[in-house]
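Single-structure report; data block below.
Complex shown without one protein chain; remaining protein chains in place.
Every chain is named by a letter (A, B, C and D) in the order it is written, and numbering of its residues begins at 1.
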Amino acid sequence: MKRIPIQGVLLVLLLIFAFAFPRIMQGQPYWLYVALQSFFWAMMAASWALLAGYAGQFSFAHIAFMGIASYTSGILGRDLGWSPISGIILGTLMAGLVGVLVGYLCLRLRRTYLALFTIAFSEIVRLIINAEHEFTGGPMGLYMEPLLETTSYVPTYYIMLVALIVSLAIMYAIANSRLGLFLRSIREDEEAAAAMGVHVVRYKILAFVITSMIAGIAGALDHHIIGFIAPNELMIPRMSLVIAMAVIGGTESLISASLGAIFIHFAMEWLQKIPVPASWMPSLRENTATLQQFGLSLGEGYLQTNAWRMVLFGLMLMLTLRFWRNGLIQPLLEKIGRQGVAEETVAKRKFSQEENEIEGTEA
Amino acid sequence: ATPEVIEKEVIVTVEVEKEVEVEKEVVVTEIVEVEAEAPPVGRCAPMDAADVEVIKIGVPLPMSAPGAVGGGLAMQYAVNIAVDQLNADGGVLGKPVQPVFYDTASLPERGTAAMEYFITQECVVAVVGEYHSSAGVAEKEVAHKYHIPTVFAETWNDTITGAGYAEVFRIAPASSMVAAADVNYISNLEGIEFVVIVTENTDYGLPAADQTAEALATIGIETEIYSADKGVADYSAIITRIQAGPVPDIVMTLTTGEDSYNFENQAIEAGLMPTADTICIANQVAIQPAFWDAVPGGNYCSFRKVGLVPALANEVTQTFEAEYRKRFDIFPESYALEAYDAMMIMANAIENAGSLDPDAIITALEATDITLAQGRYYFPYGSDNPVPDDEPDWMWHQWPDPAVLFIQYFEEGQSATDAAVIFPEVYQTHDTFLIPFGETP
Amino acid sequence: MDYITGQFLVNLLMNGILIGLIYGLMALGLTLIFSVLGIVSFAHGEFYMIGGYVVYYLLQAFGNLEPMIAILIAGAVTFVIGVIFELLFLQPMGKGDIERPGEYAILLTFGLAFFLQHVMIGIVGPFPTKVDRFYDFAEIDWGWLRMKAATVWFFDMPISSSRLIATGVAVVLTALMIWFMSKTWTGRGLQAVSQDRQAASVVGINPSHMNTLAFGLGTMLAGMSGAALVTVFAWVPWVGMPASSKSFIIIVLGGMGSMPGALLGGLVLGIVESFGAGLYPDPSKALAYKDAFGLLVFALVLLVKPTGFFGRKL
Amino acid sequence: MKLEIKNITKNFGGMQALNNVELTIDKSEIIGLIGPNGAGKTTLTNVIDGVYKPSEGEVWLNDERIDHLPPYKIARRGLGRTFQVTRAFRRMTVMENMMVPAMAINPGAKRQNVINKAQGILEFLTFEHLANEYGRGLSGGQQKLLELARLLMLDPDFVILDEPFAGVHPTLQETIYGYIDKVRQEGKAIILISHDMDSIFTLSERLVVLDFGAIIADGNPQNVKQDPVVIKAYLGEDEEEDY
Partner (left out) sequence: MLEIKDLYVGYYSDLNIIQGVDLIAREQQITAILGANGVGKSTLLKSIYGFLKPNSGEIWMGDRRVDGTPTHELINLGISYIPQHTGLFKWMSVEENIELGGWTFRKDKDRLKQKLEESYERFPVLKEKRKQAAGELSGGQQRMVEISRTLMTDPKVILVDEPTAGLAKLLSQDVYDMLTDLRDNDGLTIVLVDQEIRSALKVSDYVYVLDLGHNHFDGPVDENIDLEEVFWA
């Protein structure tokens, strides 16, 4: 119990770092841009973690909600001249509305079936956006009015950061409220939860609505910052990326999931080129031709991985899952912050045993 | 790279402070001006070649899904060939050239990231490449923001050059140009009344199909478009549907890669095309020998090719092709040729500019006159010669004559080099716009 | 709408049945994996892709190799890869260490899919290839049945001969699998593990071995279906992605884990897609929505009868 | 306090699990519900609780028809049940398991109060040392106790206990007897399902016997015990009582 402050201190340090980041990275807009994109992924991953990790709804529809909100906002801006802000609000509501529908349809589906159903849903959404190009811009994409009239990423960085913090705070409050408790009980056993008076239908749908609205607002904000959206962004591999991020972070903690997303996003950028010790360079340089044959190329002191980046990513995902099943970040946080439940139980059990023994000797 | 950045910033702030001292009322406007004029913080490429060890050039390409990985990898290899040749000849301005690649995966967001990375992290002097318009539209904005000269290699969307940015050039055809070429060809054929277009549902296929249909409508030809998602392997339903309707005079394939092979093969097996009544226009990948494995009955199909006729390939083309075949053992697609040429054009411009100053490079690019793998490059409209009113916007910094050829096979298993060039007239090898089905020229 | 005639509808149906059997072939291995391990493999399509490439390169290297042998070799190769992967990564699942194996496996195989697909891109390059039909048909003309090397006309309806061969392979493989699962001891052991792991180990079956075997057989079937279909479709390293998603749909339609269900699910999907694309009013979007029709039926079946057509009732 | 089961029939596919069951409970009493395996006892519980919708018939609780209400509403109307096959929330601690019902029926409940109440119950059931153990880490009998603990948190007016003694040690059985007694004294009604005849005959004031989905006897335990039909279907001939 007395160790909890460490976690708090860490959190504060993290926040200070996040707010100071633009100053630290002054003159490096690229890293600012990467960071602000990573906040988008963090919102996606954290809200997905709330849906899947807490409520047990392993859904692939998240990316579709992101798309629905973005497209709603974009189309409103294009056809009715709505401002990005009002567009984002309506887009988010729209995502929530569709969330009700999907949540309702998914009531009876569990696990793998739910995953497959939501994949189908996402694909249908993407196919419609792609096919109805007269209305949505189709594969040519849709221009989204920029959120701010600036080319600097500093203000947009802060917008995304605040959005992330606010949504995390909201989700954290939810996860630790009665609602969170109910969601977890539903995840574990719906029927038992219902028999204990939990309004399963309402909370399941609510979980979908809340998380899809967060996905929606993340998407709408981000695409107004990018200024453009294309249906390719709704493809299932992108959703799988969100899931991978959450899982690598740890799905049962929102902070872990979002840190996982930030970590993966930065790692994927970093993987564009991997540093090579100077001693390797000569021999690598001799084999430039071979490297090029396989789509690799050389820089000063680094190797550009390009297409092989994805191979590395696949490998990383597999190894993480295999050897760090609870994700990379969550166990770390737990170590720092709080004794695991197991340890606590061990202690209590030992205690009660000792008590027994004492009683035994007395008697 | 970082120290330079910080220096620059310092200069800007100092300037502002100076203004403040002068006069308060002017200050406001002055600050705005200074801020507006100051290049955005972060661009770190030096102006002088003497300051660098290597000249870096950014190359954004799709190298993972959902991008067209095939296009990206082919273009990457082509760029590497160009760079090797340049460096073998002593580099540019006496310095070696180094390409910096970045995977944009056809996503606009990745496009922006790529450009930011090139310009502010890698300190590239210029950018060449890109395959997908969806990424290109985002990239051109960043190029404009930092004032970095950029030559787009294979992005067809009209708006890329249509925006009229000083930094943006393109050597690929705008999709309107291709549509115009198609219509030009079809109008030369006799008795064409009804054309079926099968297109892929992408940023390339849909606009191309729509523009072609529109243009055909102006010469009184009816069209029907069937669009399909990438990866739809089975086309039998719509082939049956086309066969149930009026017999089309032309079936034109605007799907690419393996999808076009699948459609063409299935359409041919079903007897839809080519027949005495229906002309088969295959996709440009028909140029590859693999076409005959994938579409064994593809004889008498013609296909569109952007760029020079294989038979007319110049020396540059041949040298490049020989190198390219070492890796892929196929004839280089137009996008590979374009990627190679784009890198060469940029190197040539930097050499001519004699400095790394973007303005100088842009001026040199506008003055480009060089013959490369795809033909002679020049940019008729630019800052000295604005696009006239009767020309479309996208003619800005646009290479006006990417050759759009129609080539037709007339023997099974024929190599593309031996096939007949049927259009345009100047390149015709057999004095005809079409070799009728079943006949030998 | 005047193109809709009886003949047209029959043609659509015929197309649907043929492609449906082919789809069923794609899904066969996935349904086996699901029935024993209780997971969906997202890398299913990648094994399918690899199977196709094995045949392609075998026939390149040994031009006169009997195609059916090439298919078997492709199956052997994908079997080995599948077994290695299962041993390295899925074993802890069999030991019951994983809290939610379904989700664990989805992610793990997703990583594998990424890995295999991009390694293949690195190795074979990104350009399409294809294998020509395995056999030429004799030329005959009986009026209602005409045959030529590449095409068969059945009552004037053209059918590609490579598709016919592939459907033949599909039917034979399905029959073999059904026989194997119900009549051999190994097959029964697999079934036993799929129904109750603990009970299976109590009678002396090693569930870990059965898991490995099932996964290997599943990937083998994927490889063999790819090997048979590389003559039907042009092949690229990402050809597996649509094959995977079709397979997901099929195993749900047919009832997860049922072999005949896979063929039936494939048929339903094939027919639905065929009629959907054939009858959708706006021709320009008919094909664009082809996948959507299948997905829609899939979603409906999930909602109405999650166990599919052949699903277990108890 | 009134539960009316009117003419309930429940089919599973072709199988008729309940057949025209009529049962009225209108005062606080302990009713023993017995019958052979597969007789339909659990199914009846599930129908009352709203987990299953009856194929025919109606269920009324305190003059309100409840058979079309979802389970959570029935729970909020004061009807609670335990599960024969235990259903602990496996990845939640025992404490969290117990908080769910309390907070679900009483939205305004203060967290601390709930925890205090839970603590008391855990002590009563002698496993307070496991408060922070996950549900999955409980032994078979402990899970049974958790079922009961959650029911206590729900504090229903109408209690259905499905096999509360199976696999529970005799000493703890005594504790459960104590609980049943207490509930009884609070004026609540209990349906007790069990195959443990000692407990049934000790506790119940009225005995209902199900066989093949139909009620074959209903009444005073001593009379039911002598009923030849019941003996044939369920109890068996050799009624010996030792220990």
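The definition used in the following text is that a residue touches a chain if its C-beta (ideal position, glycine included) is under 8 Å from a C-beta of that chain, and two chains touch if they have at least 3 such contacts.
Keep in mind that this is a model prediction, so the values were computed, not measured.
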item	value
Of C:E66, C:D196 or C:D282, the one touching the omitted chain in the full complex	C:D196
Residue touching the undisplayed chain, where the options are D:L69, D:A109, D:M197 or D:A214	D:M197
Of D:G167, D:G187 or D:G219, the one touching the omitted chain in the full complex	D:G167
Residues belonging to subunit D that touch the chain removed from view	35-38, 84-85, 127, 130, 137-142, 144-145, 163, 166-172, 195, 197, 234-236, 242-243
Contact set of subunit C toward the excluded chain (per top definition)	185, 188-189, 191-192, 195-196, 198-207, 312, 314
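Basically, only the chains that are shown with their structure count from here on.
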item	value
Interface with more contacting C-beta pairs, comparing B-C to A-D	B-C
Chain closest to the assembly centre - both centres taken as Cα means	A
Mean-CA-position distance for subunit D and subunit A (Å)	43
Between subunit A and subunit B, centroid-to-centroid distance (C-alpha), Å	35
Shared-contact residues (touching 2 or more other chains) in subunit C	118, 121, 285, 288, 291
Shared-contact residues (touching 2 or more other chains) in subunit D	91
Chains touching one another, given as label pairs in label order	A-B, A-C, A-D, B-C
Subunit A-touching residues of subunit B, taken from the complex the two chains share	2, 5-6, 8-9, 40-42, 53-54, 61, 63-66, 69, 72-73, 76-77, 80, 98-103, 106-109, 112-113, 116-117, 119-121, 133-134, 137-138, 141, 145, 157, 201-203, 205-207, 227, 229, 326-327
Partner subunit D, residues of subunit A touching it in the complex	178, 181-182, 184-185, 187-189, 191-201, 341, 344-345, 348-349, 351-352
Residue numbers on subunit C that touch subunit A, as the complex places them	39-40, 42, 88-89, 92, 97-98, 100, 102-104, 106-108, 110-119, 121-122, 245, 248-249, 252, 256, 285, 288-289, 291-292, 295-296, 298-299, 302-303, 306
